[in-house]
Each structure stands twice: as C-alpha cells, then as structure tokens.
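As you look at this complex, bear in mind that one protein chain is not there, while each of the others sits in place.
Chains: A, B and C, in written order; residue numbering restarts at 1 for each.
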Amino acid sequence: MSNLISADPARLTPARRRKWLTDDTLTSLSLIVSFVVLCAFFASQTPFFLTQANLSTIASTIAIVGITAIGMTLVLITGGVDISVGSVAALSGVVTSLLWLEHGIPLGVSTVLGILAGALVGLLNGAIVTYLKINPLITTLATFSIIRGLAFVLSEGQTNLLSNEAFNFIGRGTVAGIPFSLLVMLALYLVFGFILRYTAFGRNLYAIGGSPQASRLAGIAVTRHLLIVYIISGLLAAFSGIINVSQLASSAPRAAVGLEFTVITAVVLGGTSLAGGKGTLIGTLIGVIILRTLDNGLVLMQVSSFYQDVARGFVLILAVGFDQIRLKLGQLQRSKGV
Amino acid sequence: MNTRRLSAIALGTVVFALVVTMALRGSAVRVLAQDSACPTAKDSYTIGFANLTEDIVFTQLVREGMVATAEEMGNVNLVLADNRLDGATALANTENFITQGVDAIIHFQTDEAFGNVIMARARAAGIPVFAIDIPMPGATFFGADNYYAGQLAGEALAAWVNENWDGQADAMLVLELPQSGPIPAARMQGMEEAFQNNVETPVADDMVFHLDSKNTQEEAFRVVSDTLPAIDEDAKIVAVTINDGTALGTIAAVEAAGRGDNLMVVGQNADPSGQEEMIKENSRYLGATGYFPENYGAQLLPRVIDVLECRPVPPSIYVEHVFISADNVCDYYPDNWPDFCSQ
Amino acid sequence: MMAENTSAAPLLEMRHIHKSFFGVKVLDDVSVSLHKGEVLALLGENGAGKSTLIKILNGDYTMDSGEIYLNGQHVQFHEPRDAEAHGIRMIYQELHYAPDLSVTENLLLSELPRGRGFPGRYIIDWRQAREIAQSRLKLLDLAIDPDVHMRDLPVVERQIVEIVKALSADAQIIVMDEPTAALTPPEVEMLFGIIRNLCAQGVAIIYISHRLDEIFEIADRVTILRDGQHVATKRVDEVKLASVVELMVGREIEARRKTLALTGQESQVVLEVQNLTKLGAYEDVSLKVHAGEIVGVFGLIGSGQLSLTRSIFGAERPDSGSILVDGRECTIRHPQDARNAGIGFVPVDRKVQSLIMGQSVRKNVTLSNWQRLARMGFFQQRIEKDHTRHWVDSLGIRMAGDMEVPIRFLSGGNQQKTVLARWLEANVRVLILNEPTWGVDVGARSDIYDQLEALAQSGLAILIVSSDIQEIMSVCPRILTIYRGRITAEFHRESVSKDELLAAAAGEAV
Partner (left out) sequence: MTTMESTAAAGSRPTGLRRFLRASEVQEVLALVIMLALIVLVMASNSNLFLSPRNIINLLMDSTTVGMIAVFTTMLMISRGLDLSVASTAAMCGVIIGTSQSTIGLWPGVMLALIAGALVGLINGFLVTFVGINPLITTLGMLSITRGLAFVFADGLTIPVFDLSGEHQATYTAFTQLAEGRLFDIPYPILVMSGLFILGIVLLRYTTYGRAMYVIGDNEDASFLAGLPVRRYRMIAYTLSGLSAAVAAVFLTSRLYAADPRAAPNIELTVITAVVLGGTSLAGGQGNLFGTLLGVLILSSLLNGLKLQSVSTELQNIAQGLVLLLAVGIDQVRQGKIDLGLWRLFRRQARASTQ
C-alpha cells in the first residue's frame, strides 16, 4: 500500500447542517425578506399600496410573466436558456386570432392550435440545441428574431380584436373572487413544482444541468429531456400569449416585447442558476411576485418611467449581489466550522 | 488529397471572380428625358420613402398608401426604407437613398434634432426632402399638426363629459410615450390641455396620472391596472391615449377591474382596430383623431412631383384632422364596417 | 446471479480493435478477453490506449474496426446506454456528478425507485430511494449522509460516492479506472473485499491503476498495452513487478537511488513559516526549508496540508502567522505576491488548476513570467521562444510537434514537467509541490524525481506535500508529518521506518 490517506473516521462525517436550511431555502428566505422590505417601503410611500383593490390588481396581472417563468426555470435548470419566449407569446396570439377571424375555425380549436404553434417553436429550439449542438443562447436569439418576424408577416402588422365571453374568461374571469389566470398559474406551479421535486423526469433535469456527461453516462436520455423542456417552455410561453390576448381582447404582433428579459430576471432573482443544475419554482414564484410588486409600487408612487428602469436594474443587481455575498460568507463559515 | 481544401479555394476564387465581374458591370446609367425648362423634370421618378417604423399600424398604413399611390401614378418608382425609430438608421437610410440616386426623399423620422444632419446630406446631394409629421429645416413639411390633432380629441372628450357626467370627471389617465420623442408629446399635450380647458370642472392636478404606455397594449393594460387602486372605486375616469392600441389596453384594464361604466377614452389615429372598438355597443372608446395615414401618399406624392417639375408648393402641407367616432366613422370608412354602416 | 456453468468460453472478447484519432493510431489491433469472476488489470503508460479501449467497450467511442463479443454473442454499442443495458459499468477517473443534487440522487441517477400504476409509475418514492442509497453506502461502511448535496461533500467523498454508484448497479462487467486514487487504506481494503465478493458472484472486473502493488494484490491477470499495441497478457502469479514495468515502459527502469543527501543547517534558510494558523484548516504551523533541500510533508488527505500550501502561496488567507523568504517577512495576499517573493506552486490537479488546456506549450511555460518576457506589455517573442526551448530541452519535455502544440495533447508526465518549467522560468527560489506525481506514469515519475533532485542540487528549496509514502520516502531527506492541521513530528529519511511515519501521520504519539 503506497498511498495512504485519512484514517480518521470522524473526518468522513461532514459538518452537519440542519437539513432544511439548504442554500435554496436560504435564498428563498432572503428573497422573502427583500419582498417584505419592498412592501413596507411602498406601504409607507403610498396609501393605496396595501388596499385590497391593489392586491387584486397585482394578482390578476401576474400570470403572464408567472407562467412563462415556469418554462424558463425548467430550461435554466437544464443549463439552457430560451430568449424566444416573448416572440412565441406574440406568435400564439396572432395564430389564434387569424385562425378564428380569417379562417373561421372555432375559437377553442384556434386557441389550441395557437398554443401548439408555440410548442412547435419549442421543438425547433430543442432540435437545434440538441441535434445541431448550437448554444441555446444563440439558438433562441436567432429564433427570437425569426419568430417575431413571422408574427409580423402573418398578421401583416395588424391588431385584431377578439371579443368572446368564454375566451375573455381566460384572462379576465374570476372564480370565487380569485382571478382565473392566477388560479391556472398557481395550479401550474403546483404541477411543475411536483414534477421537479417528485418525478424522475424532474430530477433528471437537475442532473442534466448539473452534469450532462454524468446524465448521459447514467443512461438518461438527455436529448429527449431537452426537447421536452424546450417544448414545455414554448407551450407555456404560447399559453401566456393567449392569456395576454384574452386580457387585452385583441392580438398584436408587437405583443410581449421584452417578456424574455422580465422572465429571466424573475427566475434568476428566484435563485435559479444560469449555469444550470440549480433552482426551484418557489424561488421563481417569489421572484415573479417581487418584480410585479416593484413595478406596481413604482407606478402607484407615480415615479417617472425613466426612473423605473433605473430602479429595476438596481433591484436586480442588489438582490442577486446580496445573495452572492451571502453564499460566499456561508462558504467561509462552513470551511471554518469544520 | 486535400479535396476539401482545394474545393474551398476553388469556390472562393469563383466567388471572387463573380464579384469582380458584377462590380465591373457597374451601375448602368439610365438615360432619362430632360425637360429643358425644369432641370429636375423627367419622365419617371425614383422617390425614397423612409418610414418611421414598421412596428405600428399607423405607419404601416402610411406606407401602404404611398405604395398604392405610386402604383396608380405610374411614373413613380418608390424605394422603401425603415427608420426604426432611430436617428442613426434614418441617417443611414438617407445615405442609401443618395447612393440609389433618388430624385426626392420623403422622411418620416423620429426627431427634429436629427433634421440638421439629414438635411445637410440631402442638400449636398441636391435632393429635395419632404418631412412627414416631424419638421426638418429646409424640408417641405407634410402631415399632422400634432398639437391641433391632440386638441380635437381633448375637446371631444370634454364635450362628452360636459354632456354626460355633468362636466366633471374625477381622474384622468394620460397614456403617453415619453420614449418616442416630440411627436407623441405634442399630441398628448394637445389632448390634455384641450380637455382641461374645455371641461366645466377640470380634473385636479393630483388626479392626473401620467403613465408610460411603452407603445404596447399590455404595458398600457399593466400600468392602468396598477394605477386604478389609487382611484376611488366609483370615480369617473377619463383617459387620453397616444394611439388606438394604448386605448384598447386602457379599456381592457378598466373593464377587467369591473369599472368600465365609469370610463371614457379618446385616442389618436383611429386605426381599424380602434374603429372596431368605437362602434361596439356601449363602447368606452369615444373616438380618436383621424390622420388618414392611408391618404398621406395620395396627398403627398403629387406634391413631390410638383416640386420636381418646378411647380410651386407651399412650405407646409397639413393633413386634415377629423375626430372620428361612432357617429361619423361611416362617413370616412364605410367599407370597413359594412354591417354597422348599413344600419 | 450468474447461475450458468462457468465454461471456459470468455465472458467478454474484444477482437482486433483499431482506432485512430486525426490519423494517429491509438489502438492498433488490440485483443482482450475477460472471464467470469476474474479481475483483469489493464496496464500501460498514459497514452498507451487504455482509456480509448474502455471507452470503446463502454460505447462512448466507436471503433474503426474490430468486434466485441459478450457471452459469445456479437454486440455493438453505439452509446453508453447500450453498454449499460448489457451490464457493463464504468467507474471513471474523472468525476461525473450533479453538484446540486443529493448523494441519494447521484447514486440512483437513472434508477430512482418509483411507485406502481399510472401516476405512481412516474413518481419517485423518496423514502425508498433514501433507504436504497443508505444500504449501498453501508456496503462500504461509509458514514456519508445521503441527503447532503454533492457540492457540500469533500472531494474525496464525492469520489467514493462515484464508486458506490457503479458498484451498486447490477453488473456483469465493471470497469474501474483508477478507483483508489482518493481512498484511504482501510477503504481500499474494503473496496477489494467488495471486488472479491463480486467476483465470487461471477462479475468480471477490468481494473486500471497506476499503483502496481494494488494490481498484484487484486488482479488475476494483467494485460499490458504500449503505444496502442497489445504487449502481453500474463497471469499475475507468473510475473514480477519489475518485468511488468519493463513491459509497460519498454525499457528497464532502475530502482530509484536515493541520491540527495540530507542538507545540513549550514545552508541558508529560504522559506520559513512561523506560527501560521487558519482556523478550521491548520494551526500553529512552523517550518523551514533550506536552499538545496527537499522537505516532505506527509499526511493523510484532508489533514490541512492543502490549505497550508495554498496559504503560503497566497491563494488563501491565513488568520495569523508569518511567512519569510530569505529571512525577510513577506506580505502575501495573492499568488502574484508569492511569485514575486520567489515562491512557485504546483497544485494537485493539473487539468483544473495548472494548465491552460487550449493553449500551446510555449504559452503554458511562460505563464508566470510575463513581466520578464514582456516589455511595456508586449511579448518579446524571440526571447519567449528561446526560453521555452531551453526548458523543453533541459527538462526533456516530449511533445508531438513543436512548442506551439496545445498542451492538452501532451502526456501527464510531460504536462507536469511543463508546470515545473513554468516556475523555473519564473525564477523562483522555493517550489511547493502538491502530490507531484498524481496520475503520472511510472516512467515519467522517476524522471520527475530526478528533475526535482537536480533542481534542489542547483540550490532550489523544495517543499513536497504528498500522501504517497513511497514518494515521500524516496525523494525527501527530511520529512514532516501533519495530522489534523498540526505538524506532529520531524524525521530524517535514513532513520525512520514506514510504520513510524504512518503512525505519526495518523496522530499516534511518537
């Protein structure tokens, strides 16, 4: 025996930390703290912030970013990114309204076809990423401009009005006083939260993001998983596009411009790593809520929209920066604690 | 061996040769009939048209009108470009037009401040310029009197409030477009001031909400939704909006909050989507100032020819503005709404 | 498992395997056979073709020509999953794991237990998963918490988890590529126990290791590759260590002579560390290294020596204590300060911590000496080339092509020499090496030892930190032992036995 390492059995038991106090939990907790601080600030600045009317406003306008963010979280967990979501949301609305208004296809069918168009774009993204092995950022940056262009070409740049009771219900209806879109969003969070936590599919996504090589060697069908994830992202973005159309009672090719940045900001704020392999939907949900609250509060305070941009940038950098510093301090403490 | 590399080199050489050939073939000079009296007169003209943006309906209608008129006139070859709401792009388009040897330029660009450099270039090339909506020094102005167009809508809204709400509204939403420069700013100012000056009881300053619509419906929807909690539940709300899309977003937001009955909106442009909203039953969209962007071409192109053929043209040509509402939409756009107008 | 009769027909046969990369033959007509229940050691220097061969077996690479027979049947593997479906498992030298997942999940990556029926079939039974994971860890008697994230485990334990991962799956053939690199002797014994157990059940093992003594302990047969060709296959009990090494290297390797004598206190102290302390890592460490001396620090991995050396080099910040070079106290906050003070550092993991894999040998050699090779920020290319050529020649760095070839194409030993060259080029007075021959061939290893001794004789002060007792005893005249962050004893090579050293490093009173 030439090499000899530690014979100290005590060393093998790692410094034990309370199990629930994982990094993920801490990130969520610190986010909740920032959220509370933010709310307290707004409440002190404007009397309307903590009114029931305002809370229900926030609740009814959160679904579009919220639902798209689910798909984005999944994609980021696998180590990818999807820039094309805003364009996909616009496309699904345009496809739906054109099929219904110009081709007389029943609205229900048109809606489903519109959402499927989004899934198709997701499939395209996934196929390019997996088969052509092109970096996801580049791939979706390209489809981002292609799909937006397509939405303009198809709609000829026109805004189309869609008024239909049942259809409007998707974006505007309430069930027992709770906005329907919010209920759908929460249901989707539950479903995907469950999938991520408790199904093999969900765990495989983390494995793929953490180490594609290990996943491949362990026999996980990486390609298929990635395809599905991009399709889900496309589907959910398309569905958000439908909610958008329903809320506005009209579809436009310019819809959802910049959605991708809002969504990525929210997801990253929620602790999902751009490097992949890490992230939770709870974090994303909190991130979405924080961003929505921030925008709402700034509008209520009647801050000039120029300053709103500045504030948004600061919040992003501060929130992620503090989390980063916290992680570093945590590591430092851990290494000292051994 | 090395077939691939050789073929690459071969391909490169062929491509290069072709490119050189193309270049040498050069620009074939077109021979055109010259009118002795007027040096710029010809049998046919190439006119460059740079649109403000291709992203919004208003400017799309302008472009379509231009193209249709050019086809009708027969002797106009229209070269199209898109200024993308950007000064640098507008300048680049100007330079491209000069390269393309256009006889005149119609510029619909984003800010008067860029007029200096654009006009300097055009003047150096001896090309007359027509400015749509944004004046440029030395260019023939054509288009909206933006402040006046705003006023029309503001006055109509004030009249409606005077008649239906006893001359008093409790809150005013101003959905503007601060990022898009002075054209929208002038229109907003016209609307806001005309309303306040003509309504019996002006809205208190602290109940006037200036909101950035970012030129999208969903942003209008969002900021209006966010503002509503600051306004009493049963308050009467008026909104002046920068375009039809923003008006639609505003109406959708207020209706989604269940407060549609206490809202009245006016806007600008009167696009087909706006018209469709106006003619709805119990519509919350009172109307919008019409610019008839589809007619810009028909009105402007003949004037361009006039200038080129040395006929006198006034330095500014204003389009006629009309406040379009459900009452008169059939006078101006009967073909758009056959069902509604046949009633 | 394996109820069938143990016929003479081999379990696995790889026949006439050929493979080339970029026109370079990596495997040239190699045939290997493996019987049920045996341990076949695959030996050869780096670049001999071992990795390629097992990657072909695993379906990771496709061979240019050749055939694979499993249980007498012709099989073709297109991807790792195919091989896995046939019961072939790999334990890789490089770790492949998902850092933000728990140990349980990494162990059961593609086979997390699920329920039955429609929804149940897709849903993970976490309780059962945890139990399976725990029972598998128990196989090796390991006290690793299955709920901890891989990221939070020490590197050693991550490696152990990797081994457990492959062991636990139902397997006909297990390929182990340097499985013991990070294991302690008791753990190695445990692993061997499990290997023997598996063999008794009919599982066949292909075992790759640089540690020849292990081979003689565990393997039944050895197959030796050299330069992509099959050299010999022999029963272990028929060969001697020396002849195996000769077959691997292709020449005779002399037993290392211990040339470097103990340097007396008469020569100048170059590096002195006084009362250096970093809480949680090491405490109150003082040591001296004289010019022309090689001092060894022997300790079990995780005894704080890594953090200690990183601190001397400025890559970590100690809490207190001082570092003196040539008797002058230095403020070292950054590796740059250490380099300027004349300290060089060779970390353990070349690929991750030393080499710029995409760049040329030249750029790797001169990496730490820019201020002397560049004037006003501009490289003096001729001088740079001359210097590089000098080190390539004097250290005998062998490479395919000239010094512009990317360093990733060099063998481990030559890569390590490049790292040495980097610090010599930087003109350091002190060189600190961490496990200097980790993953280096037998042949290249003694070469590196020779180089180190030559360097010491030319006046360099060398501090070697190693957990390899043979290495320590063959190169270091003066040896310090470290246990739990404290220096426990000091020995002279001539007057200490292996057992005494081990005892001191295990914290037993001397």
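The criterion applied here is as follows: a contact is a pair of C-beta atoms (placed from the backbone, for glycine too) under 8 Å apart; a residue touches a chain by one contact, two chains touch by 3 or more.
A quick note: this is a predicted structure, and the numbers were derived from the prediction, not measured.
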Original post:
The complex has one chain that is not drawn here; which of the drawn chains does it touch?
Top reply: A, B, C
**OP:** Could you tell me which of B:S44, B:N75, B:T99 or B:N328 touches the chain that is not displayed?
**Re:** B:T99
**OP:** Decide which residue listed in C:L11, C:I215, C:A426 or C:M473 touches the omitted chain of the complex.
**Re:** C:A426
Original post:
Among C:K55, C:R130, C:R158 or C:R339, which residue is in touch with the absent chain?
Top reply: C:R339
Original post:
Which of these, A:S28, A:T111, A:T143 or A:S181, touches the one chain of the complex that we don't see?
Top reply: A:T143
Original post:
What residue numbers in chain B mark contact with the hidden partner chain?
Top reply: 1-5, 8-9, 11-12, 15-16, 18-19, 22-23, 25-28, 54-55, 79-82, 84-88, 91-93, 95-96, 98-101, 110-114, 116-117, 120, 178-182, 185
Subject >> Contact footprint on chain A, counting only the chain that is left out >> reply: 128, 131-135, 137-139, 141-146, 148-150, 152-153, 261, 264-265, 268, 274, 304-314, 316-317, 320-321, 324-325, 328
Original post:
Footprint of the hidden chain on chain C, which residues?
Top reply: 22-24, 313, 315, 334-336, 338-340, 345, 347, 352-359, 363, 367-368, 370, 374, 377-379, 381, 422, 426
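Basically, only the chains that are shown with their structure count from here on.
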**OP:** May I ask you to sort the chain touch graph into line, ring, star, complete or other?
**Re:** line
Subject >> Chain of greatest Cα-centre distance to chain C >> reply: B
Subject >> Computed distance of Cα centres, chain C from chain B, in Å >> reply: 69
Original post:
When the centre of a chain is set as the mean of its C-alpha atoms, what distance in Å lies between chain A and chain B?
Top reply: 35
Original post:
In chain B, what residues contact two or more other chains?
Top reply: none
Subject >> Touch list for chain A against partner chain C, complex >> reply: 1-9, 11-14, 16-17, 19, 22, 198-201, 203-204, 206-207, 209-211, 213-221, 273, 277-278, 334-338
Subject >> Contacting residues of chain A [partner chain B, same complex] >> reply: 46, 48-49, 51, 53-54, 57, 60-61, 64, 152, 156-161, 163, 171-172, 244, 247-250, 252, 254-257, 295-296, 299-300, 302, 304-306, 308
Original post:
Contact residues on chain C for chain A in the complex?
Top reply: 79-81, 84-85, 90, 92, 96-101, 105-106, 109-110, 112, 114, 122-124, 126, 142-145, 147-149, 152-154, 156-157, 180, 182-188, 211, 213, 279-281, 300-303, 467-471, 484, 502, 505-507
